[in-house]
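Complex shown without one protein chain; remaining protein chains in place.
Read from first to last, the chains carry the letters A, B and C; within each, the first residue is number 1.
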């Protein structure tokens, strides 16, 4: 596989956009591998993802900014360039439940996740054995309820030291403060164990069980200041019946959480997710 | 097909229950066709549905009550006997959207719904043509916002006159009063166009669209005094993507609503649904 | 809604394609509503669907062919232009099972299917009442096993007379001859009541029941000379358990067949389906 580049664009929808972008890429001899675009008819927005092979591309990526700037300015674009040769540095936050962590570790080792897994950070010691099995650095850092700001400062210091640019909350049971989140806008993915917005907040399986729902769900979303309210990346559900006990819900839900979170992380790392209006476009 | 009887039982879980019921049926030479039971371990409840062929059954159903009473008393049972030979009398309430009505009418004509469809009652004239096509009585009865109690009194009079014992709200856009509902406890089924408890109340598709969910849902439930809070009978979801406009959600949702409502109605009519603790057991 | 045009293109993948198409549309002031493209990396094919508003488009569609020909020739394109103002003329073939027919009729009446439903053609009288209810011409034409060529000649004459350009086999139980099919290449959609290629041929539900599968399926596909082997447009499945009798499979399957067939018909009519290599691209 040759190295590739991905360009993500959002701007007001208008004539000539595609022609301008396609012409720019053609002039620099880009071999387009995938292109996908979306028009939000209501908000009159244009959103695009285009990926090309860098083999024959005759523009240095260092010069891309300057070369593309006139087009971006003309159409009022927000844009971002990502290179497959650059791997994000990822941290996983986890508490005691280890099913999502185990799943992510397997996929990381397997090459499914295009990133560098820098470290696992936990407020408990329970999952250290998994980190060891996969040879990933594990850092234990207790979070005392009366000293959360201190804990977050220490977490941020570690993340900064490791140059982490993306965080996955793999059933991390602490709410992050707006101060913390501000350092990673749309770069923290959480898995919530319900079909949001149903059962946001604490103990969703208990409440689903009590309500007598016939399906349970899981939701992966970017973390924002408002709890469980960030842009949804992926959701899925599983059917349950009256025979399912609360423990069955938790077990069946764990399988959902794993697969929903791992899809979201993968798509994020493949630069397939574009956030706008507290929603996501997931280019496929 | 011979006529059959269905016995639905709920009571505190205790030893000897199944033996007593099985022995009773055996003594009267019942040929059991289906039997299903459920224990709610948390509430320590026993719930059962048993269906038998009446061909060789040597107890007159008129005498069932007396014969079964000692067992029912001994175990503290709530129970209900239903005969396949007896068809419920059903009414459908509808407003302007006709997809659920059209689906129910087709299934009724097709023999899928084990009932007598007495009439269609609507606060609009829009669906009269469908009632005519299927030769079902259609009654238009306007509901003025300042005279809802009057309208409900007239509706109840019609239902009483037609000896209706079961009501389906097939996207009926009026909220029924507790007074009305009291006449049909656990005998009114509503279809709500969301995955409850998400988006209960008005305009669920609009809110789902705004929230950017990745799945939309539909929920069939018995109507209780609290809006959209009654025991859930069936739910299902469909996947949507960022490409789906609000209109697409409404269209895709219509297909969900049809199938979820018709399943719930069918199960109710087949005496498969048992309500307890604001939940349902759906015996399959 | 303004009238729109849809352009469907397939050709060898090569540089400059998107730029050429986008530039052509821009020069004629097209306001692009949707554009979607796909590269088949293995076959090195480029496939595209683009839809634009005709309001400001400054090229007469009558002149489109001439204007677009140089681009088409340069890139070796196979292409097709469709206008929303033009409605396909559709015929439905049906035998005795009427669930798919009833579903299509409801959707047609509802405005979901962008076509002119010219007639229903059946080898039985059973579904005439449905055609009458929806005021669609119904033609009965018996098919005797020893005179199938005659029957097909008469069918073709009727279709020709009605200028039909698209046929839906809504559980039509006769196999069409290659001679017949040749008149409607990729313009006959069939619903097969299994998850193809499993259980192709006769009595799929019987065979699914015997094999003890845990899911049943339905497949909508274009009809080709080889039975049940044409390009698949859509498939779906439903879960069954050991409790499901053969009759349950048939009933549950009917609901699948309806929805799978109607999706395929809708996508075909919206010019979303592109056939290549005995497969389909369904642009969404």
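Basically, a residue touches a chain if its C-beta (ideal position, glycine included) is under 8 Å from a C-beta of that chain, and two chains touch if they have at least 3 such contacts.
This structure is a prediction, so every number in the text was calculated from the model and none was measured.
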Next item on the list: Please provide the labels of all shown chains that the missing chain touches.
Entry: A, B, C
Checklist line | From C:142, C:175 or C:246, residue that would touch the chain that is not displayed | finding: C:246
Notebook entry, point to check: In the full complex, which residues of chain C touch the absent chain?
Noted result: 38, 41-42, 195-199, 211-215, 217, 231-237, 241-243, 245-246, 277-282, 284
Checklist line | Interface with the unshown chain - residue positions in chain B | finding: 15-16, 18-19, 22-23, 25-26, 29-37, 39, 41, 239
Check: Can you list where chain A touches the absent chain?
Finding: 98-99, 102-103, 106, 110, 112, 133-134, 241, 243, 251, 255, 259, 284
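The rule is short, and it goes like this: only the chains that are shown with their structure count from here on.
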Checklist line | Distance between chain centroids, defined by C-alpha means - chain B, chain C (Å) | finding: 36
Checklist line | Distance between chain centroids, defined by C-alpha means - chain A, chain B (Å) | finding: 41
Item checked: Touching two or more other chains - residue numbers and ranges from chain A -> 41
